[in-house]
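In this view, the complex is presented without one of its protein chains, the others remaining in place.
By written order: A and B. Residues from 1 in each chain.
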C-alpha cells in the first residue's frame, strides 16, 4: 500500500506543506522513521524530532509553530494524534480484511451464520451454533454446540469455544484462548482419590470485550462465569469457574482469578497477580502486579500491593524497611549489649 | 431437553410431592433458579430457600421436614446431593455425546483405533498410534507417531500430543494442552551461545488423570516425565522435563514445576506456586498459592507458604510482623535515643 501526501491529506481533511507527491508505504514513530515512512507529532515535548526525522511525511497539529527549517513534508490537521490513530485503524482494517467461507471448513447443517461472515479453512462450527453479522472466524477455530455469537466478533486462529457459551457483540478473542473448559472441581473421597464434579454451567462474554492469546476462562459449575461489557484481558490469564469480572475492568498478563471471585467495575489489575476464590473486589480497585489478594476488598477505588496484599502505601513502607532488615537486626543486637552493660552498671 | 417431575422421579427412584407434570429444562442453584429450573436442597442450613425459590422442581432428602407452605414441586430421594450429581453427570454425558469419525480428519493407515471412538474433523492421528475403546478425540487434536492411548480417554479440541507419549485409561485433557514438547535443555558454549540437548524421553500419564486447558508437560531428556494415577492439574500449569507427580496430587492453575522435581502422593498445591528443579516434595504436603519451594520437603503432610517457603505457621507469623515493620523501625530508633540519653546520664 502506497499513498502520496496529497492523498493522505484528503483522507484526513488536512493541508500539505512541502511536496504533495512524496509517497509513503509504512507507519513509524517519528524518532525511528525511515524514508518512505509516515509519522506524526502530537506532543510538543518531542518537537525537536520534527527537524531531525527521516520520515517522508509527518502529520502535525494545525497550530504547530515551526522554530527551525524543515526537510520533511507536513500535513497539518485539527488533531494529529486522532488523525494518525485513524490511519492505524484503516491500516489494520485492510490487513484483517478477510471475507467469505474458505474451503475445508466444517459448518454443521443446523448452524446459523449471519451476513458478511468470514469462516477460515479448518474452522469448526458445531450444531445449533448461531453467529451474527460481520464476524471473522479464523482458521482452526472450534465453536461447540449451541454457542451463540453476536455481531462484529473476531476469533483469531485456534480459539476454542466450548458448548453453551454466549458471546456478545464486538468481541475480539486472540489465538489459543479457551472459553468454557471445565472448572477445576473435584470432591475428595476417603481413599485419597478425587471424583469429578460435573461442570454444567457456561461462560457469558458481554459486548466490547477483548481477550488476548492463550488465556483460559472456565465454565461455571452451575450458572455462568461472566465477563462484563468492555472488559479487557491480556494473555495467559486464568479465570476460574463462576468468576464474574465487572464492566470495563482491565487485567494484565498471567494473572489468575480463582473460583467464584467477583471483581467490580473499572478495576485495573497488574500482571501475575492472584485473587483467591469466593471474595469480592470493590469497584475501581487498582491492584499492583504480582499482588496476592487473599480477602475481599470493600473500599472502592484504592491501590493495593504485596502478597498477601495490603494498601499500596503500607506495602511501600514495609518494603523499604525489609531492605534495611539486616542493619536493623544489627542495631537491635547492639542495643541489647548496651542495655546489658547499663544494667550491670546499676 | 425437557423432563417432567414424574420422569425425573422415576430416574432417581424418588417420590413426587406436587404437580407431577410440571416440566424443567435446566439445572440451577436453588437461590438462583427460575421457572423451568430443577434444583436441589441437601444442606439444611439453606432450608429457607425452599420456600422462596422460583425453581419448578426441587430435589430434597427423604426426611426433610417442611416448616412453611411451599409452592414448588418436590422430589424426595434417599440423598438429594447424590441424586442431583447423578443428573449433572447425565446432562454432561448428553452434551458430550459425540460419536463416529467426522469427515476431513487425518488417520494414518498404520494407526489402530478401538471401538466406539469419536474422531472430530481436522483431528490428526499419526503413524502407529494406538487408541483404546470409547475415546473422544475432538477436532484439531494432534496425536503424533507411536503414541499409545487407553480406554475412555477424552481429548478436547486442540490438544497436542508429541510422539512416544503414553496415556492411560479415563484420562481427560482440555483444549490447548501440550503433552511431550521438548524439555528446556541447552548446553552453554564458551562464546555465550547455547547448544540444544536433544530431548528423546517421553511423557507417561497414568489412569484417571484430568488436565485443564493450555497446560504444558514437557517430555523427559531421557526416561519419562510421569503423571501418576488420579492426578488433577488445572489450567496453564508448567511441568518440566523429568518431573514426577505422585498419585492423587492436585495442582491449581499457573503453578510451575521445574525439571526433575519429584512430588509425592496426595499433595495439594495452590495456584501460581513454583517448585525448583531436582528436589523432592514429601507426600501429603500442602503448598499455599504463590509459594516458592526452593528445597526438598522431607516431613510428610505439612503446610508450607511464602517464597522462599517456610512452614505455614512461621510464614503467617512473619507476615504479621512485616506489616508492622515501619512502626517497629520507629520504635528501635526511639529506643536508641533513650539509650543514648541514659548512657549520658551515667
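In this section, a residue touches a chain if its C-beta (ideal position, glycine included) is under 8 Å from a C-beta of that chain, and two chains touch if they have at least 3 such contacts.
Computed from a prediction, not measured in an experiment: that's the story for all the values here.
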If the hidden chain were put back, which of B:21, B:35, B:66 or B:321 would touch it? B:321
Check the options A:22, A:101, A:148 or A:253 and report the residue that touches the missing chain. A:253
Among listed residues B:84, B:118 or B:142, the absent chain is touched only by B:142
Answer key for A:49, A:138 or A:194 versus the chain not shown reads A:138
Residues from chain A at the interface with the omitted partner, ascending: 27-29, 32, 85, 88-89, 91-92, 95, 102-104, 120-122, 138-140, 156-158, 172, 174-176, 208, 210, 212-214, 230, 232, 234-236, 247-248, 250, 252-254, 265-266, 271-272, 289-290, 319, 322-323, 325-326, 328-329, 332, 335-336, 339, 342-343, 346
Using the touch rule from the top, list residues of chain B that touch the missing partner. 104, 106, 122, 124, 140, 142, 144-145, 158, 160, 162-164, 176, 178, 181-182, 184, 186, 192-194, 196-200, 214, 216, 218, 222-223, 236, 238, 240, 254, 256, 258, 272, 274, 276, 292, 307-308, 310, 314, 317-318, 320-322, 324-325, 328, 331-332, 335, 338-339, 342, 345
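Following the convention adopted for this analysis, only the chains that are shown with their structure count from here on.
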For chain A and chain B, what's the span in angstrom between their mean Cα positions? 25
